[in-house]
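First comes the structure, then the notes that go with it.
Every protein chain except one is present and positioned as in the full complex.
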Amino acid sequence: MQEMMKKKAIELLGSGAVARVLGWKKGEFDYDITPAVFESIEEIENEFIYNSLCSPNLSKYLVKESRKEGKTLIFLKPCDSYSLSQLITEHRVVRENVYAIGIECYGKTDADTIKEKGIKGITKITENDGVLNIETLYGNEKVPVYEVLRERCVNCKSKKHPVYDELIGEEGQAVDDCERFSEVDRIERMTPEERFAFFRGELSRCIRCNACRNVCPACTCEKCVFDNDASGIAQKAASDSFEENMFHIIRAFHVAGRCTDCGECSRVCPQNIPLHLLNRKFIKDINELYGNYQPGENIGNRSPLTDYTQNDAEPNIVYKRGGKDNA
Amino acid sequence: MQRIGVFVCHCGTNIAATVDVKAVAEALKYEPGVVVSTEYQYMCSEAGQELIKNAIKENALTGVVVCSCSPRMHEATFRKTVAAAGLNPYMLEIANIREQVSWIHKNIEEATEKAIILGRAAIAKVHLNAPLTAGESPVVKRALVIGGGIAGIQTALDIAEAGFEVDIVEKNPTIGGKMTQLDKTFPTLDCAACILTPKMVDCAQNDKIKIYSYSEVSEVKGFVGNFDVTIKRKARYVDENKCTGCGLCTEKCPQKKVPNEFNLGLDNRRAIYIPFAQAVPKIATIDADYCTMLKSGKCGVCSKVCTAGAIDYKQEDSFVNEKYGAIVVATGFNPIKLDKYDEFAYSQSADVITSLELERLMNAAGPNGGTLLRPSDKKHPHRIAFIQCVGSRCDDGKGKSYCSKICCMYTAKHAMLIREKYPDTEVYVFYIDVRTPGKNFDEFYRRAVEEYGVNYIKGMVGKVLPEPDGTLTVRASDLLNGTQLNLSCDLVVLAAAIEPDKSARPLATMLTASMDTNDFFTEAHPKLRPVESPTAGIFLSGACQGPKDIPETVSQASACAAKVIGLLAKNTLKGNPCVAHSDELLCNGCSSCEKVCPYGAISYSDKEFRINGKMVTRRVASVNPAVCQGCGACTVACPSGAMDLNGFSNSQIMAEVDAICKW
Partner (left out) sequence: MQMVNNEFKPKIVAFCCNWCSYAGADLAGTNRLQYPAEVKIIRVPCSCRVNPMFILRAFQRGADGVIICGCHPGDCHYTTGNYYARRRMTLLFSMLDFLGIEKERTRLEWVSAAEGQKFASTMSDFVKTVTELGKNKRLEDLRCKK
């Protein structure tokens, strides 16, 4: 796969069809993969990487890159393709300046997930035929990728590419029996006290580093309300429980109906807060109240929050459902 | 820092009896920015207003808070007062301490405390008020009516009567619309042509009315008072200024096999034609799909016989640009296509017809000269079945969910006319319900049943079977008798549902006028503003807004004209300054705001910005203040906070929240 992608990237860059390539390369550590913009064939030959550790969603980078001179080649996993499609819908990416190659994806992993398996002292990770060879200070271990998939990949919602110019590999389908809402469902069935305790436990760890916001392909505002002194709610430090709640509620609300559930927010959170749960709660509510809606599925779709029907549920539906006390 | 004056009104004892007004004035004196705080018995009186005006001048106030009755009562009064003292009228806020305090609370202490808090909230808000000026825009004193049916004709005539110029754009070669095809009209049974054609002639002769026939609206720009419209004049290959309408060409044209749409294809016309004798304008049109000259360059008969030299085979579509102050939509309706209703054998048998086809068959100018004959064998039918609600009130996805409204009445009319003219013909009507609200409507239906002996059977028809002998077997259930019927008929008439004209949807997009899921235009308010679209300057006339019969259409058309005249009578339009505005530096150009705007007031353009020394092109929203009505839907849809609302800004509302919660 990596070689096919490299070949294609070199061919397009060499012919001048594209001016730059969005892909992945090694980060600080071998196993720490980072998004990268390649502008020369040499860079691609030496640094371009694609393997099961290439988690980062590249689509957001197009907000800037697609406004530059010349076309940008981007490699899109299905998740990234949904994000790009939503960004095109919102006019955030100039479609004509993008050459999108869809790539098939069987799920991604990263060092954090591997560490959760009890593997410590990782020095290097290589991959061969779906099996990770993990070199650690204490010796080598071989682990199949499917055993260490990230939660979002275990609960993969779709292997389809809503937008692409060309595909490498086979086009997949939406996953019908995806169980991504089971955790939201579990929390909904708690009592309000339990839910409050659960989220305080999670959100109180927030250090307001803004990593979730910065990585989120739906958070592409030119200037975030939280950074804008004139907005009246600009605050940067997480110094209080309210602040943590406020930031995450408003952020989730602003991306509601637009969030494609790519799971990047939770992936990058240094405090391992399961932020995707807030987004999934909105997605689950939208699906249940207004009919299934997958942002990014079709370019030009109307978000449920900019739409209505005359017979929508009244907000008191919230009082009537969910929670142990009402079950 | 604002210099704020606070004026607490006693409203006689209305406020002063339960609110310690002196304490309120005293407490508010120490709020930041307040330079004068006083009370008076009746602030809205001459003397009270003088007091405010003098205080503004003496203290060089920049903002005013009046603690009094509801702003819905006297906001306008006090705005004028502060304006008279040289302040911007929007530098005023009202704390409602009558309806929200003195009238609903009995405890003086509690009421006084609440009055002070509401006063603080108003002071907090006024600190953030900015002077606002209502924009003015001139009104072009000319109206456009899109659609030349009875609705458009009536609206145009009424507008012209008031002295304003009106243009009618009609896509067909003649105005008149569906009503021209009708035979008689219920409930009075006068002939449609007799009452309609004089109105058509009035349109043609009125020097205020200009008719663009065989034309379509192709582009609309601008906004209320100032629309810029491009009209496409389709090539009719006949010079309108030369053609005298003599009709010789339509007799000599050798291409005789063109289905005649005026008679719904029940007979044929020529390739060059005038739709019917009373057409307005009476000008021939060449049907390019059938004309041999246009298709192969061989013929030219019409050109040879035309003494006026009006034929022009080289004519092309042309475009006219015109400015209008108001646009009326009168695009009307059509019966639905019946291809999904095969159970009624519409496509299999020529003797299964629609009600509109029956109108033509019965009309003296129709294909049979007014004698009712079966289309298949031209024989007189002896038993006729009418099937109601074909595609109306359907939730099976094939038809329309709504009631088409006119079918019950026209079917009663058809049944009655047939029974009167051909007493030997039996008439059966299969219905779900008979709906006849309307002046003299139920009496009309009862006459059909009681005097004319029309057989009404409650029950739906399951199937119509064409038999080898040319008859049609109608299989139906009679719900009242609980029996199944197999009725042998000679003619079956289907009351097809009506739907908005297909041209309505693209037109709505051009006009940014909203539509419902059935493609009917929506009103600004379903009860109180039924002839206006939510988009300012767009008005609705006739069936484009919902199914209507002729009396209702004409009333609505005149109501619509009254609204248009009201607009055109103004020289300028003064806007509401409390409108949304977009901060271009914050705008992402994501279109969220545009999607929730009910008025189409938001548009986007690419603009260049200097960011960090580099020029960057970005897509940004801008609000047309002449169109925006100030609801604020966009401000919440906007994630970046680029959209804000004058007079109710994010920071103003949050300042009120803060003031209320800080006690």
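Each chain carries a letter (A and B) given by its place in the written order, and its residues are counted from 1.
Methods note: contacts are C-beta pairs under 8 Å (C-beta built on N, C-alpha and C of every residue); 3 or more make two chains touch, one makes a residue touch a chain.
All figures in this text were calculated on a predicted structure; none of them were measured in a lab.
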| item | value |
| --- | --- |
| Candidates A:187, A:259 or A:273 - the one touching the absent chain | A:187 |
| Selected residue (touches chain absent from view) among B:105, B:398 or B:475 | B:105 |
| Residue, one of B:113, B:183, B:216 or B:426, that touches the chain absent here | B:113 |
| Residue ranges of chain B at the interface with the undisplayed chain | 70-73, 96, 98-101, 103-107, 110-111, 113-114, 117-118, 121, 514, 522, 524-526, 534, 578, 596, 598, 629-633, 635-637, 645, 648, 650, 653-654, 656-658, 660-663 |
| Absent chain, residues of chain A that touch it | 184, 187-188, 192-200, 225, 232-233, 239-243, 245-246, 249-250, 252-253, 256, 278, 281-282, 285-286, 289-290, 304-310, 312-319, 322-323 |
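Everything that follows uses one rule, which is that only the chains that are shown with their structure count from here on.
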| item | value |
| --- | --- |
| Centroid distance [mean C-alpha coordinates] between chain B and chain A, Å | 44 |
| Contact set on chain A toward chain B in their complex | 67, 90-92, 220-225, 228, 230-233, 254-255, 302-303, 305-307 |
| Contacting residues of chain B [partner chain A, same complex] | 585-592, 595-596, 604, 616-619, 637, 639-641, 650-651, 654 |
